[in-house]
Structures are given as C-alpha cells and as structure tokens.
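Apart from one protein chain that is not included, each protein chain of the complex appears where it belongs.
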Amino acid sequence: MPKLEIDGREFEVDGDGFLQEPDVWNEDVARLFAAGDGTGEMTEKHWAVVRYIREYWKENDMAPMVRKVCQSTGLRLREIYQLFPMGPAKGACKIAGLPKPDGCV
Amino acid sequence: MAGIKMLSPDRKRALRVLENRLGGRLLTHLNSCVHCGLCGKSCHYYLKYGDPRFIPGNKVDQISRLYRRYFSPLGRILPAWVGARDLDEETIEEMVDVLFGGCTMCGRCSVHCSIGVDVPFLVRTARTMLMELGLVPKGLQSTIDTSVNTGNNMAIPQKELVDTLEWLEEDLRMEVGDESAAIPLDKAGQRLLYTLNPREPKFFPLSISAVAKIMYAAGESWTISTHCYDVTNYAFLSGDDEAARGLAGRLCDEVMKLKAEQLLLAECGHGFRAIRWEGPTWFGKAYPYPVLSVVELIAEYVRSGLIRLDPSLNAERVTLHDPCNLVRAGGVIEEQRYVLARAASDFVEMSPNRVDNYCCGGGGGQLSMGEYRDRRIEAGEIKADQIRRTGARMVATPCHNCIDQLMELNQVYELNVEIKTVAEIVADALVLGKQEN
Partner (left out) sequence: MTIPHWFLVAGLAIFTILTAGMLRKAVPAWRSYDPSRPKGKPVSGAIYSLTGAMLPWKKESARLYPASYIIGVLYHTGTFIAFAWVALLAFNIGLPEVLDSVSVLFLAVTAGCGVALLAKRIASSDLRYFSSPDDYFSNLLVTGWQGVTLLTLLNRDMLSALLVCTGVLLLYIPFGKLRHAIYLIPARVYLGLFYGRRGVWPAKDRQSWQA
C-alpha cells in the first residue's frame, strides 16, 4: 500500500492518493491534502464544500452530485471548479477523505 | 494438446479464449511480428522510460509466445527455440504488468509498425485471457460491475440524475432567456437519443449545458433517457465481450423503445469506439439506425449554417488533443478541427496530431487502474510537452476520459491551461437570436 507523506505525517492512500481508511480523516488531513494538490489555502468556502461532501458521504455512502454541493453551499458551479482545480472528485472528495469514486475520474 | 492438460482449470479457460478466437485476423497478427523493435519510439511508454518491456513488439510477444507454445508445431516441441512460454505464474505476472499497466491500446504503434501488426487488437485479446484468470485490475473491474449492476458507471440514482438535468434546464432557460428552452427527458419519437458520460451529471455538468444550448440553437429534436444513458463501456477496455455486449445492447434497446432515429454519443472516445465500431461485431450485425458522435453533429450544424459562431468570443489560444479511440480508431478526425477553427480565433494544432497523435496516457482504462497511477502520469509527460509547445491557454478534447487525465497533467506539469470539451467551446461562441443583416 503506497504511503503519502505530507509534512512528516504518513497516510495510507490508494494509487491515486485517495485515503485508504477514511476514518483517519480530520481537518488537518484535509489541509495537508489541499496544500499538496494545488488547491492551496483552505478558505471558508472550501470548508463549506468539504464538510458537506463529508456529511453526505457518511449518510449515503457515496459522493453527492455536484448540483447538491452547489445548492447546499450556495456556491455557483464555476466557483467550485475555481476553488478546487482538480475538480469535485479528485479535488474536493479527496480532500474530504472519501475513497476514489468509480468511472472516468 | 501438449501441456494444456497439466494446467489449472482457469488457465485452461484462458487458453480456450485464445483457441476459440484463432480466426484469420488473429492468426495473421499473431504470426507477423519480426521483433525488429522499430516501434519502440512510437509508444509513449517506451519514449518515457526507454524500458524494453514497453516496446510494442514485446507487448505483442506477451500473447504470441503463448500462441506459439500451445498452438504452433515448433513451439510445442522446442518452446525455448521460438521464445514460447508456459502459461505460468511469471508469464501471467508480466502480462498483467505490461498489458494492463503498460499499454493504453492507443494503436499509435500499429500505424508505424514495419509490418502492420494490430497491437491493440492483440493486447485486448490478451486482456480477455487475463479476465478469465480473474486478473482485471480492481478499479477497472469495479467500474464495469457498477455499470452492469446500477445502469451507469457511477451508481447515480435515477432521481438524482433527473434533479440535476432539471436544474441544468432551469439554468439554460435563464441563459438563453427563453422559457421554452428544454432538456427533453424520456421523450419518445425524437430524432436523436443523446447519451452522457456519468461524470457529467455527477461532477462536470457544464458539458451537458453546452450541448443543450447548441441543440437549442439548432432547434434540434432530441432527448435523454433517464433509464439508460451511459455512453461508457469499460468492459470494452477489460476485454470482457459479454459485459460489453450487454452494456451496448442496453443503449440499443433504448433507441428502439424511444423510437429515436439516431443514437448520438457524447464526447467519449472509448464509448464512441465501443458502441459505434465494436458493437456490431458483438451483435453480429450492423445497427438499423445511424450512430454518430456529437462532434460530427456539431460539425454538420456549423457546415450547414444551422448554428452561427463568433470566434472572437473565444479569444485565447486553443489547441486540440485527439483522443485515440475517436480519431485513430474511430475515424472522427477532421470534424473537431473544422469546428474549433470557427469557434475560436486562435486555434493551433499540436504536433504530431490526427492519426499520429500521442495518447494522453489515460486511455485503455488507465484512469481507473490506480495501481499504475504514477506510470500514467509519467508517461503523460509526452502529452504535457506537446501542449506546452503550442503556447495554448485552452485545450479542447472530445473525450471526458482524456479531460480527466489532462486535468491531472495540467496540475502536475504546471501547464496552466483550461481543459474543455468541444461543445463547451462551441457553446461559448454561439450567436443566438435572429441573424442581423
């Protein structure tokens, strides 16, 4: 299992860098991931997206549709892509500690 | 048959796959490679690593040496003499690593092979053998299973899809300022049945909006089925013909059910190839209706004047990445450049392009095989360099799979570009409303 080391902390991640054990996630982990993938500083808007995705995933065992992210955070679609240059899946979901979704992402 | 009897049942089954397919085309390609190695530099993996394992001729050998071992006279008697190999642990391990992890079935090598060996055809046949051994990489297999079991490869519930499409429809109405603008759902008797890549409704719906806007401008009669709309076919990539036939068959049934005249495929390279070109082989007959890519449709709109474009609305430099499955193996070559040259004021080609284009590195199912992620990104450096040399700020590519790979290359190699579908660029250049003077 590959390990990702960010700022001296080690995480087990899959080949694409998604967290292997979603339970080890906390906000520090999110900050580290964001710093590592080009997202940069986590602002309030970033947190709103990440927290919503995390909550939704805990309840439904899957990532939310990006529409839901928009509607619940009040952000516009294009804003989300600006906030997370790697997109909602490889960006926001990864930072929120979700496992990698199937499909073309 | 020498040696086969001693093998375990699953290995026997794998060899039976090979035996059953030994028709003229396969026999020919299995027997043609001369190990000249001149194809090495046509493959982005070899170009990047210089490792002989990645020479296309060696990928050919992964399967042809099994053919020689079990089905050719000299290979049965003197396997070592002709480089024939037993189907043993070591052979299988190398096959998985090289054929799943080291080939995107992009076909660039075949165009340039000194003989004309159809490398991706052989690689896919070998993947079918590995599938019989249960060795399809996990992520690829689970994407297939999700498609088969839930109707789309991201397990999107129908209600979620409908809500998203309705949300996009509202947006469309606002944008074009017309309450009658629509994204027609499950409507029977329309001219076109459109499909989606599930990542569009799930994460990247701007491309759906773009197509809807173009359809609106063209006054097209179209619909999306909310039961069956997934254009992807990962089973084509794993070599699983049965699942692939099932997935393609679902869409065909939907065309009939909704009495559409044509099946219109979203910007998805492998999906286009699988449905448009490979499907008829799985069904044993041609489709009774035309199947086309939305890129071909847009080109036709532009050519016939059905939609009008103002290239100055896309003023930044745009370049185009040719998806292997749509272009080299799909024959949709000129349409996208014809459109882009009219939708953007500074459209430049990358080099090489068209049939000679390099794979982005994400093809052949690589995007879903996390275990080879680093290789995928490293081999993608060839593409990143190509993009950088154009000086473009925007990269258009008619394939969602390529888009995802390019997004990652963009970040890793700091290309500082935007990546879009062709439809998105066209939608931004659309001139709506009555023609003036």
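Per-chain numbering from 1; labels A and B assigned in written order.
What we mean here is this: contacts are C-beta pairs under 8 Å (C-beta built on N, C-alpha and C of every residue); 3 or more make two chains touch, one makes a residue touch a chain.
Fair warning: this is a prediction, and the values are worked out from it, not measured in the lab.
The missing chain, though absent from the view, touches B when the full complex is examined. Checked against the full complex, the candidates B:15, B:39, B:193 or B:206 give a single residue touching the omitted chain, namely B:39. Shown as candidates are B:9, B:24 or B:305; the residue that touches the absent chain is B:24.
From the set B:3, B:184, B:280 or B:311, the residue in touch with the chain omitted from the display is B:280, counting the whole complex. Mapped onto chain B, the interface with the missing chain covers residues 23-25, 27-29, 31-42, 52-53, 55, 57-58, 61, 72-74, 80-83, 110-118, 276-281, 283-287, 290, 327-331, 333, 349, 351-356.
As a working rule, only the chains that are shown with their structure count from here on.
Those residues of chain A that touch chain B in the shared complex are 14-18, 37-38, 62-63, 65-67, 71, 77-78, 85-90, 100-105. Residues 139, 142-143, 146, 153-156, 160, 163-164, 167, 197-199, 201-206, 232, 268, 367-374, 400-401, 404, 407-408, 410-411 of chain B touch chain A in their complex.
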